[in-house]
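Part of the complex only, each chain left as placed.
To keep things simple, chains are lettered A, B, C and D as they appear, and every chain counts its residues starting from 1.
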């Protein structure tokens, strides 16, 4: 159980309230509440399933009497026609829950599927495909969960998770007259070490072997990448760099810092980027621009 | 002011809580709260702007002292480099709000932009591009707003807005032994007429000229389309029909019912679909599969 | 299920929290939790029952073990002594829930009963008795539901449901120098047509047979009524007009627009108003001034 | 400031959300946001004003720029035409807030006015007119406030406020084989004494002069009233007793217990009831059946 799981009821209720309005007037006009039947959740295109338990919870929130049999678990690769789940009980209830259940399932499966496509492209290479903080407002935890289901990994969950000195920080800091070395040192000093994720601020023990914070710095050129490593960066993010420059950067700094490629990554170029030798490739599009996976519900009346 | 606008503070707070976690440790480590400066919100790709007021509200929730000057309003066509807004005040505050503000702005602008591309493709033809209920859980009103900004129109906001007898209803109803004529009649009878959107159930006055409910029926073949019109449908939704069949269906029923095309519509085929003479084209992808519009924030320290 | 039904738990919880304070000290002092028995919900005056399911939910929120047997459904005409429901289980639980359950049931039944009295007065006449937006803050959906149970119909649920140009709009608009024809045209233009309740703003297709918005205009005199019809109003609201003038107005505009009478309607004059030939009579008092129906709970200890 | 005042924002937000739906489409279509003007809140019937500050808060929630000048305070006796408040600023904002502001003001003023009518009928007699717990779910504190504004007093705010042994308790208790004396003693023993409202349970000090709990018992006959006093009741509630019996009961028990009359009290009989010499008259109708006071808003465009 996570804090998110405690909140999921509320997320589902908001989604249902949005969709129900003054009630499902079509179903209320046509389908008696006691007509029994079942609905099959069926994949209409190939992809990776994610969110089936959220969908189940939607059905049972609308009608606790609905029975939801999960036939394929999150992470399953589905093909058109595959049966994902069977929902049984009042047909009217199934129809009222259908759209919201599918909206969750299609979005999360869409993200998992897109992630899996990137992961497949880099098969055999020793690196991670990662998400970013470019997620749908209100759904970050669910979307980051879908990325993992698709074989990707999660970058920072939020701004409290790690130090990432971005271009905008550098502009502000150069205005303070600091060079990169001083900036990295300042970051390390102000968030000096950590135990179990919680930062330790005290300087009580200089030789303490606790976690030094990993300082990540965003750079735009090879020389900036070198400068960042020399300044002590643990991770260097190569932002929107071309393949050639990435290769040079990796050659220069490999072994001295972890390397993350970010910006402008597509399915077409991800393999080439990966082959430069970077350790991570982070892709905002996994969450901000994935297509929904086509999944539908088909009623089988009794 | 709408009910949504009363809730937007809550939506923004949830998004900020997601992103802030235990605080922006990078900015806190590096940027003093009193360092003043400004940030420009800048378009990085061509599209239609939507959501700038939501973004403004995010900045001012993080720091009520931030001044947000809106340079381009929702609906503006932006090109790479166009300045959208200028945010002035504490740089630390700007950086803490940046990602959430952009997440809203990019998503909504992405939807508006995608919508506008469909609208452009059908230029000159007398029909509407519409959305569906396939929206992101929790963000429906914002996303439907973005569709309108992009030149599209809104289909049902929720299940209480209108009668749409879909395939799944028909399966259940045929099980009751009803034919389509009886089904349409039953729907009309049970939601017989309306005034200002609120349904009137009483049969007190048969000749009352109040609104009869518009009954929409989903069909898959030309003959079903004809049958639906004969059954009294006001609107017929041609679901996943090929162009040729759509043309036949339009020819047969034009003037007798409004016609909506839905399912499998892409930028490539939308013009052909439109030229069949349908009145509406509804596209779930507008909201469930739009790419985010690339927009960034660039700090200008003082 | 409607959005309201998702919120009803919250409405009930607020009502219970109000009534329970630091606990029912009388019952706690006197009745052991395990004393079993039952309570009968009994009508003490004649009227129409509404809200029995809300009352049931209150009992079961206080104690999920309580068994509530509904003996009369919403819409039933009750007479003094009629048994409405039987609640069985812990007597202490029944007593703690009693007042809140009855507060809902008495208010909603009061509204249904008052509505039914108006409906009875106009029996045989082809018109509708309608409510208004003058409802109790926080309970609108429940109260409008009770009106329907009483045989009435619902006017606008909220300001987004339809166009009603009231006196106050006209004052502001005359200040803009617009005449009524221009005002109606402006309203129609700005909310030009609708599909399934959602307004269509685009003017892409002038001859589209989608819903034109119904424009309703409030008038105070016969000549204003005529002017409104000539200006293109679909519905004319005769505000606080005397019977004679109403008759004249109906004679002049019948067949050209729907006619709603509003203001100053009482049980004494509603028949006379109805006989003028208006199509609707709307009555704020249905919801803002109904008396509660007298209903009580009688414990039967075992 | 009270706990209620902390919640009033939420109550107002719920009421506005109910009324705004997808927005005020009439006003949005017709009135530009920047058209300035003012609205007068005007009494249309005689009564006692209550809730003007809630109404003010509604206006300013819709638009913080609205200026609300309160011309008459709560408790003022208004006559038709009296100006209650003046609201200035954007006319569109005033119109959007109007109905919700009036719904609060009319209901609360209706309760205050009805209360004041009862209070006037018993003028000169030494007793209190009181409310009950028969209030609108969710609005108890506001409604009890309105009763006080009307010159009445508040009975228990909730079940934790005092001991009132009602008919239903007695049924359950007689089943336990207890007589009234034992019942009163049991109540007193189990909630033995109090300091500042918080009950003291310990029996540490038998002669402690702290508050003994006031035990109130509901009776239906004169002999029950006597029995209750002999059993030690501090207050006796004469439930639905006729005038003659009330007089006898008062004669017998006056000076030995406080006496409350309840049930079946109307404006017609309240004076006669009061003249029997009872100390309190409690009237559920004050809150469950008051008519709204007629108050309207009149726009004055500039």
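Quick notes on this structure:
The rule we apply is simple: a residue touches a chain if its C-beta (ideal position, glycine included) is under 8 Å from a C-beta of that chain, and two chains touch if they have at least 3 such contacts.
As the structure is a prediction and not an experimental result, all values here were calculated from the model.
The copy number for the entire complex in this file, given 4 shown chains of one sequence, is 6.
Here, only the chains that are shown with their structure count from here on.
Fewest steps needed to get from chain A to chain D, stepping only to touching chains, is 2. Of all chains, the one whose Cα centroid sits at the greatest distance from that of chain C is A.
Just one of A-B, A-C or C-D has an interface built like that of B-D, with over half of its contact pairs in common by residue number: A-C. Chain A and chain C have Cα centroids lying 46 Å from one another. Between chain B and chain C, the centres computed from C-alpha atoms are 31 Å apart. If each chain is reduced to the centroid of its CA atoms, chain C and chain D end up 23 Å from each other. Within chain C, contacts with two or more other chains are made by residues 2-3, 141, 157-158, 160-164, 199. Contact residues on chain D toward chain B in their complex (touch as defined above): 13, 16-18, 20-24, 62-63, 93, 96. Residue ranges of chain C in contact with chain A, taken from their complex: 1-7, 141, 157.
Chain C meets chain D in the complex at residues 11-12, 14-15, 18-31, 35, 37, 39, 91, 95-96, 98-100, 102-104, 106-107, 110, 133-141, 157-166, 168-169, 171-176, 183, 186-187, 190-191, 199, 284-285, 288-292, 297-302.
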